[in-house]
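One protein chain is absent from this view; the other protein chains keep their places.
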Amino acid sequence: MDNLSEPMNDVAHLGHVELLTPRPDESLRFFTDVLGMAVTDRVGQSVFLRGYGDYERHTLKLTESRQAGVAHVAWRTTSEPALARRAAALETAGFGLGWIDGDSGHGRAYRFVDPDGHVMEVYYATERYQAPADQRSRLKNQPQRYSGVGIGVRRIDHVNLLCREVTANRVFMEEKLGFRLREHVILDDATEAAAWISVTPLAHDVAYTLDATRSRGRLHHVAYWVDNREDVLRAADIFLENDVVIESGPSKHAITQAFFLYGFEPGGNRVEIFSSGYLILAPDWEPIVWTQAERARGQAWGLRLPPSFHSYGTPVVEVPASELLHVPVVDPR
Amino acid sequence: MDNLSEPMNDVAHLGHVELLTPRPDESLRFFTDVLGMAVTDRVGQSVFLRGYGDYERHTLKLTESRQAGVAHVAWRTTSEPALARRAAALETAGFGLGWIDGDSGHGRAYRFVDPDGHVMEVYYATERYQAPADQRSRLKNQPQRYSGVGIGVRRIDHVNLLCREVTANRVFMEEKLGFRLREHVILDDATEAAAWISVTPLAHDVAYTLDATRSRGRLHHVAYWVDNREDVLRAADIFLENDVVIESGPSKHAITQAFFLYGFEPGGNRVEIFSSGYLILAPDWEPIVWTQAERARGQAWGLRLPPSFHSYGTPVVEVPASELLHVPVVDPR
Amino acid sequence: MDNLSEPMNDVAHLGHVELLTPRPDESLRFFTDVLGMAVTDRVGQSVFLRGYGDYERHTLKLTESRQAGVAHVAWRTTSEPALARRAAALETAGFGLGWIDGDSGHGRAYRFVDPDGHVMEVYYATERYQAPADQRSRLKNQPQRYSGVGIGVRRIDHVNLLCREVTANRVFMEEKLGFRLREHVILDDATEAAAWISVTPLAHDVAYTLDATRSRGRLHHVAYWVDNREDVLRAADIFLENDVVIESGPSKHAITQAFFLYGFEPGGNRVEIFSSGYLILAPDWEPIVWTQAERARGQAWGLRLPPSFHSYGTPVVEVPASELLHVPVVDPR
Partner (left out) sequence: MDNLSEPMNDVAHLGHVELLTPRPDESLRFFTDVLGMAVTDRVGQSVFLRGYGDYERHTLKLTESRQAGVAHVAWRTTSEPALARRAAALETAGFGLGWIDGDSGHGRAYRFVDPDGHVMEVYYATERYQAPADQRSRLKNQPQRYSGVGIGVRRIDHVNLLCREVTANRVFMEEKLGFRLREHVILDDATEAAAWISVTPLAHDVAYTLDATRSRGRLHHVAYWVDNREDVLRAADIFLENDVVIESGPSKHAITQAFFLYGFEPGGNRVEIFSSGYLILAPDWEPIVWTQAERARGQAWGLRLPPSFHSYGTPVVEVPASELLHVPVVDPR
């Protein structure tokens, strides 16, 4: 089938992420009071949340669990036929887990794993967020009013996944789901240490980074978008006043030119507040290759990320520093 | 007495403003939920409020009244002797109303009127804000934590008063209280149409503007400071989402170079969200004179303020447009 | 041919715009010194320019002419087959002008007119900008160094065209080129007064607005992007200091949520400095419909655009105000 091998334009965008937390109440307060997100549903041990600009009913599913981590990453397709094509391709390739009936807010979804073992799904049918009267924005093109509470994140932006082998996962996402490589880091020994890929003009919808602990299926971070760099600076003050541990930032990444702030939600997952960056509208974009020497220069303005940035992920894996994979000066975002 | 005629350095800064409102509950919600101010006391029909950066216990006293307007404007002196000197000078000049024992948050104060009839007071003894544990900032040099609620104003900045005659009031403030003229508007007929004066390096702690209704003792607006122009832009969205009527802005004034946003609190008083501007550190500043022709060019970027800006004040006075004083192209801020 | 009627994904983005100017030297100085653009070529009476983030060699062709206006608007396709498909479809529909060999910086292009008569072209082969050593950015993913001169626009964003009939042009762009309707204004009499359409996730790559002078083929404005709202505020000061007439802004549009500043380049063409807005990643976006009453509320924060915004375009057409088409409260951007 020709169209199985031409995945381009079948996946529309990152839909939602399911985060696991061993401290569900505190995690929830973090996302509502500090990030300013709204709760849209509660089912079992899960709470569903959204940024004020997300057009779908939710983009974050927060689920109580023994350990932190990412339970699944969901991609919305461009149509029902596109969904069928992707499901068939994934099934054929042997990565399929099968169909689920759907979940709060969206219809049937085809579940699969990436080569590293992260659970993902593709779906098309979705519930558009319909704001109740007191949540309606005065701006007709905005799904929900801007509440002015906390950081006030606008929409989900991307997810960064740790993995044992970047190339295998990156190529899988390209071939099976139509992602395009935007930027990547190639070490002196030719190892691909990190890759930023997208189906949208964003410089990444997902990034894959080497996991220094050699684990599988771990999360590096999930990122929410704010409109302005000033919002990221303001977010740092809000993190500070709310005793959220700031790992790094605000500062500017060289790769993707993102203006970033990294902190940890109470469950242990790393969260990024993100703005700026650049759009890729070229249909024939040539991936940016960063060498080991170039990465050694730090972030755009010379900032060095702390060691935790290169080894910490969720679920937390305790590995003696001496046994960590040595990835020369790679900033895995 | 020599020191009565040398008022320089006796007045330190604007202390607080007492606003009157016929809709006390809605006004209070405006200042707490929209501006993000904190309540520090309630006495009788008054509620006391503060911005997170105000070092005194409060800077706004909100008092229920039949009509909107300003009940009094308070200036903190640099010392007790300075207070005594100013009281004596005001008494001698015949503007004194006498001493009061003080009010919630500050000690004895000498009350007086300016030539236009606005009630003012000078005081020195004050209560420094001591944040309760849950309001303590992680920044030791900040009196209170930044809450992240609403606009999040930092501190009181200035007050703008309408009057029948600018020069009389401006000279009174210079001679009796040590204010210095920073900028003013002189019309073609030599009328001084507005004056921006200060005892601090701010371009104005108070401004006097001609009242087009020929009333006395009215308020044009009270202004609260935010740290960044982006905060003013964000404030406009918060005004919008909370159905606060925006009169003008965000934009940049030519005079004082302030970045402004004007709206109305539910009681009817005009409130400005304010940032930027410039500091005057020169001890021998030469006042900037704006001519009628120069004012006709509008604000810094050409914006025209609406007619209401030139005639509306509190308490509201109904005057037929035909009877309004015609002040050629003056933007009274 | 099935694929002629399925234009989706054949057009990638706005490529470049050719502006006409009767004052070429002053216009050039405006684009280089005020906007901070770089010259990449000169051919005959034309100069080619670029923003520091444009990946193609140029995005603006500035051509000396008797009158201001837009000579052509160019769209890059996603591939050579896509170009062939679009050319065939346009030819078939009777809008074709034929192939040209190309121009400085790009290969062969198929020229056509939209229903209103604006000349456009589609092309695929393009010359990627290769920065000379002294223009190379320290950021590897940036085509050219940020010079810090003037406003420093990053990339072309969109073009706004005046027309006699919005619907005809909008539907033409949808059907022949794959544009999708994002937002539009529908008057009480059912007239479509303006439409914002795009092939990218930007809220518009081109907008069509009713021409109050009932002329054909005129330009409302061309817009260049800057990364931050602060850059737009800074641009206003740069316009001010360089005697560029500011027509309106900086402020926020309700439609597209763009943060805008409009001024006129010396040749008379309106230019927008633009930032912010929102991205449309939904594959099944439902167009936002603005009613006459909603438009009457002004821009996002209540600002009213001046009358010139509703009738001025280039080439300039002198029409008595009494003969202007009355478009009730429409802000044509």
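In this document, chain identifiers A, B and C correspond to the written order of the chains, with residue numbering beginning at 1 in each.
One rule holds in what follows: a residue touches a chain if its C-beta (ideal position, glycine included) is under 8 Å from a C-beta of that chain, and two chains touch if they have at least 3 such contacts.
In this text the structure is predicted, and so the values were computed from the model without any measurement.
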**Complete:** Only one of C:Glu192, C:Asp205 or C:Glu230 touches the unshown chain, namely C:Glu230
**Fill in**
Touching the hidden chain, out of A:Ile246, A:Ala282 or A:Leu324, is A:Ile246
**Request:** Determine and list the chain C residues touching the chain excluded from the picture.
**Result:** 34, 36, 137-139, 145-151, 228, 230-231, 234, 237-238, 240-241, 243
**Message:** Even though one chain is hidden, which residues of chain B still touch it in the full complex?
**Reply:** 9, 12-13, 53, 55, 76-79, 128, 139-142, 154, 183, 200-203, 227-230, 254-257, 276, 278-279, 281-283, 286, 288, 290, 294, 300
**Complete:** On chain A, the omitted chain is touched by residues 229-230, 233, 236-237, 239-240, 246, 249-252, 259, 300-302
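Throughout what follows, only the chains that are shown with their structure count from here on.
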**Message:** Measuring between Cα centroids, which chain is at the maximum distance from chain A?
**Reply:** B
**Request:** Let me have the rounded angstrom distance from the C-alpha centre of chain A over to the C-alpha centre of chain B, please.
**Result:** 47
**Fill in**
The distance between the C-alpha centres of chain A and chain C, rounded to whole Å, is 33
**Fill in**
Within chain A, the set of residues that touch 2 or more other chains is 139, 228, 230
